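Okay, handing you the structure first.
Missing here is one protein chain; the remaining ones are kept as they sit in the complex.
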Amino acid sequence: MIELEVRNVVKHFGGLQALKGVSFRINGPERIGLIGPNGAGKTTLTNIISGVIKPTSGTVYFNGERIDPLKPYEIARRGLGRTFQITRAFRRMTVMENMLVPALALHPTANRRALEKKATEILEFLTIDHLAREFARNLSGGQQKLLELGRLLMLDPKLIILDEPFAGVHPKLRQTIWDFIVHVNENLERAFIIISHDMDTIFTLSKRLLVLNYGELIADGDPEAVRKDPRVIEAYLGEEEEEVAA
Amino acid sequence: MYLWLALLWIIGWGVVGAVLIPRVYARRDLDVSQAALAGAMVGAASGPFGLALLAYFTPRLDWKWVVVPGAATVAIFLTAFAATYPNNLCVSNSAFVLTQVVNGLVVGIIYGLMALGLTLIFSILGIVSFAHGEFYMLGGMFVYYLTQEWFPGLHPLAAVVVSAVLTFVIGALFEVLFLRPMNTGQVERPGEYAILVTFGLSFFLQYTTLALVGANPKKVPRYFDYPRLAIPGEEGSLLKVTPGTVRLFEEIVIPSPRVTAAVIALILLGLLMWFLYRTWIGKALRAVSQDRQAAAVTGINPNVMNTLAFGLGGMLAGLSGASLVQVFSWVPWVGTQAAARSFVIIVLGGMGSLPGAFVGGLIVGVVEALGAGCVPDPHRAAAYIPAYGMLILVLVLLLKPTGLFGREL
Amino acid sequence: MNRNALWIWLPLGLGVVVMLLAPLALVSRPYIMHIAIVAYFYAILASSWALLAGYGGQFSFGHMAFMAIGAYTTGLFAKFVRLTTVPTGVCPEITVGSYTLFLLNPVTAGEPTCLDIAKATMPAGTLIYRPPIYVGILLGVLLGGVFGFLIGVLVLRLRQAYLALFTIGFSEILRVALNAEIAITDGPNGLELPPLFPKGVTIFGMYFDATSKIPPYYVMLFLFLGSMVFMHWLASSRYGLFFRSIREDEEAAAALGVNIVRYKVLLFVITSMIAAAAGAVEAHYIGVITPNILLILQMSLVIAMAVIGGMESLVGAAIGAILIEFALEFLRQNITIGPWTIDMTDWRLVFFGLLLMLTLRFQNNGLIYPIIQRLTRAGVTEEIAARRRLVPETVQEGEG
Partner (left out) sequence: MKRVLWSVLLIVAILVAMVPMAVAAPARQGDAGFDYIVVKDDWLSKLALKYLGDVFAYPAIAYYTNQKAAEDPSYAKITDYDLIEIGWKIYIPSPEEAQAYFATRAQTLGVTEGETIKIGALAPLSAPGSVTGGQAMKAAFEIALEEINEAGGVLGKPVELILVDTEGLPERGTAAMERLITQEKVVGVVGEYHSAVGLTAKEVAHKYGIPIIFAETWNDNITASLYPEVFRIAPLSSEVANLDANFIQWLGAKKVVIMTENTGYGIPAAEQTTKKLEERGIEAVTFSADIGTQDFSGIIERIKAENPDLILVLLTGETSYNFEQQAAEAGIGPQDVMMICNQVADDSESFWKNVPDGNLCFYRKVGLPPVLWNEKTKAFAEKYMERTGKTGVESYAMEAYDSLWLMATAINNAGSTDPQAIIEALENIEYEGVLGTITFPYNSKNPPSEAGVEDKWWHQFPDFAAVFIQYQEPGQPSSEAPVVYPEKFQTAPPILP
């Protein structure tokens, strides 16, 4: 069962209203794109769902349980994984150690060898298994992104939120990431929320799109419908230049 | 007896407030940034009554919610103190209290100058220099050697200037050799590296000085003998000056070297403000402290600014040493306590805040003077001097880590 | 066991054997034994600090304070707590069964304690016991843990320089208080403690008196080896991974399900208890403990040992500590007043400071750890290169 329900989430930062009552539902292994201009509230929404910040009002339910008052690690253990906008591999730990942290956090008493085997399989899929004993700091930026994805999978999450998974990644590695997302989504049946500024990728990759603008959810539907939505067009008018730069 | 009860009340309810109020506020989705401090203050001042009201109504907490109960707490403490020790000089003798406060303020200005250097370094480089005390020590040592050993007859003020240049050079050199690699990615853990390497520098400077100059205490004669002066007249004068002392209202006596040191410190403060706010380099420094990247884009070389800031910071410590070497006897380990005091001041004032360092210096000066003056047991009063500041440090870090004027952590 | 592992375990095993057998060779050279005991003491402190700061990223300057808490707890316990068969009636006391546990009152030298007063009224033949030493040591360890817990909870929000300053503050307050409260702690004169084995001890039929260095040598050595084994196990278990992930990136670790608060506090508790244990044993061995061990100088010695050995390696820090303790002692030896004088008392700490700075600048991981790492990670680069060829589709370089 994968079911996320965000109900009327509002978040204030001082006088600034970052989210003005956002509600949506995810049911099943969906592949969702979350887009919006800069400052639309995408990262705030992710942080609220993953428990890093608390909403001013509103609630978040995950698989029938209210998760917004929980601590980030409790939410993570319930199967809700996320990455961050910048790469945050544990730089002075080896790739394999990176992979083991979430696995052992989830299953403290699990057989380490079995976990390593599982990690190796994931790394193989991500084409970085030969680097297992290398320190993460010695990996290239793209490889670190791959490592983050693999590490997240070790948490065995039902819902994965990826913040800019393609930003600054070499085109060849980009394909690996893409394949990985599709594979996990379709074969392992995990839900994805992908945040990206890269319109081409996101429109192709996701099956459903959420569009945030000034803290409001202005569109929710399949990519084709969203593309034609006048409110979305209006929100993005004149923003194209910046999007490319980002 | 009353005092202990009051302390028990203050600490007990303060802790309860500091723990409970943030939780209540968090549960109601309210801003919790001030909740711990305000909770502690309200709890300390009014106990369960105030806390219950606060928890029930959860008003928006601004500075009033800290200052008013804070003042009330101080009032409770003072009342209990007065009731317990009615014969204590701090209760019965207002001239005594005033003298202590003035003395504390005078010394506090100089403490503030030294802490200013530390806070300047923090605001530009983002590190705390643990070698700050050694620059203070060196500043004094240079003045001593310049005026007493190398060039006898050199005017002390000239020596102060030379010593400032020397401490600046040492600071800048150290920055180039040991701190610059932090910014070029040659160092794995910049934050920890900075703590340790400045620590090593402190070790190195202190023991090198000891090995070179020995342990005999050194001191420079007072820089200026003041002219004899009495305003308005000898009898009932408001201000009376003799070569060695300055006397206010007949009651408050300040030794003249301290006044000299404080005046030097104030002039330097003025110069520093002019430098930071009126010159191009100063503006560039402030720009770097606000936003490194943006500053770099406008053509400011952040590496040069780092060197400049560390040199300036060391120089400020050196200058406070140079102005105090006529007040205190000087030995190679003289910087240790001064450095500890600077830490207290910048934490209290807010790390990286220039006005904070100055105000913090004044507060610490007064607190130490009052602590030494008022703690009833004469045995403990002075023995605990190093602890008064540290107590402030620990409390500030627990209740309001950003200090009085600090930016968010 | 592969070749690499052999290269690590062989020297380590040899080292342990040497340490175990050293007293045979050193039995007539108690001074070397003494340095060795002190070296193990510093090794425990340096390696537990390495666990706290190198693994956990908690840059505490209060490690010596926990050590002092252990030492003073057992010292005060030995000074003030007595057991007797008859209630004293004047001392604060609790009676359990036929025994009464009571506290002596702090008095200035020369005045009678409550026990002296009570003795007058006690029936003849009343036995008064000092509670065993190990109880005091255990209490010290326990109290070290309690303080570690408190400090750990208090510093949760503080990072790097803030944490360093907070712990300096804590340790200074403790030092000043121990200095000033002379009636209780004997102030700067130091609190005197009974030896580890006040009545001597018999091991394998051999009797060692209270002043013999052999029993304390083994006590300290086993404490050292025991804590090393324990810390090594901890560091290589999941706890070690969690500690290091917290050091690297707290937020990311939390997002991966690591309970940061719990492991941070746990880390403080464990390392404080180890430091307290070392302090308690050392204090009984030396026989006196003064507040001066809390001077920042002493703390910086421990930190420098860990840094020079290698902060990210328990073994590296321990070896660094042992080497430096011996080096400092031998360098100190050079002050001979004969025809030639080289004054190492003055210069030895200068060199030490210079070494610390140079190590940090050019050899970030310390001097010992890279060697260990070279052994543990021998072949990794080759292995990666070899396997890369087997996986041709690997994309070479991203553009991070």
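The letters A, B and C name the chains in turn, as written, and every chain counts its residues from 1.
Throughout what follows, contacts are C-beta pairs under 8 Å (C-beta built on N, C-alpha and C of every residue); 3 or more make two chains touch, one makes a residue touch a chain.
Computed from a prediction, not measured in an experiment: that's the story for all the values here.
Although it is not drawn here, the omitted chain touches the following shown chains in the complete assembly: B, C. Only one residue from B:Gly70, B:Gly117 or B:Gly373 touches the chain missing from this view: B:Gly373.
In the complete complex, the residue from B:Val331, B:Leu362 or B:Val394 that touches the missing chain is B:Val331. Of the listed positions C:Pro30, C:Pro87, C:Pro106 or C:Pro131, the one in contact with the omitted chain in the full complex is C:Pro30.
Against the chain not displayed here, subunit C makes contact via residues 28-32, 34-35, 38, 108-109, 176, 179-180, 182, 187-190, 211, 286-290, 292-293, 295, 297, 323, 327, 329-340, 344-346, 349, 355, 358-359, 362-363, 365-368, 370-371, 374. On the side of subunit B, the interface with the absent chain consists of residues 89, 93, 96, 99-100, 103-104, 107, 148, 210, 214-219, 221-222, 244-245, 253, 255-257, 327-331, 333-334, 336-338, 368-373, 378-379, 381-383, 385-386, using the contact rule stated above.
Keep in mind that, in the parts below, only the chains that are shown with their structure count from here on.
Look at where the CA atoms of subunit A average out and do the same for subunit C: the two points lie 44 Å apart. In whole angstrom, the spacing between the mean C-alpha positions of subunit A and subunit B is 46. For subunit C, the set of residues touching two or more other chains is empty.
Annotation for subunit B: residues touching 2 or more other chains are 188.
Subunit B meets subunit C in the complex at residues 122, 127-128, 177-178, 181, 187-189, 191-193, 195-197, 199-205, 207-208, 210-211, 336, 340, 343-344, 347, 351, 379-380, 383-384, 386-387, 390-391, 393-394, 397-398, 401, 409. Considering their complex, residues 53, 57, 59, 154, 157-162, 164-166, 168-170, 172-173, 176-177, 179-180, 296, 300, 303-304, 307, 343, 346-347, 349-350, 352-354, 356-357, 360-361, 364-365 of subunit C touch subunit B.
Residues 238, 241-242, 244-245, 247-249, 251-260, 312, 377, 380, 383-384, 387-388, 390-391, 393-395, 397-400 of subunit C touch subunit A in their complex.
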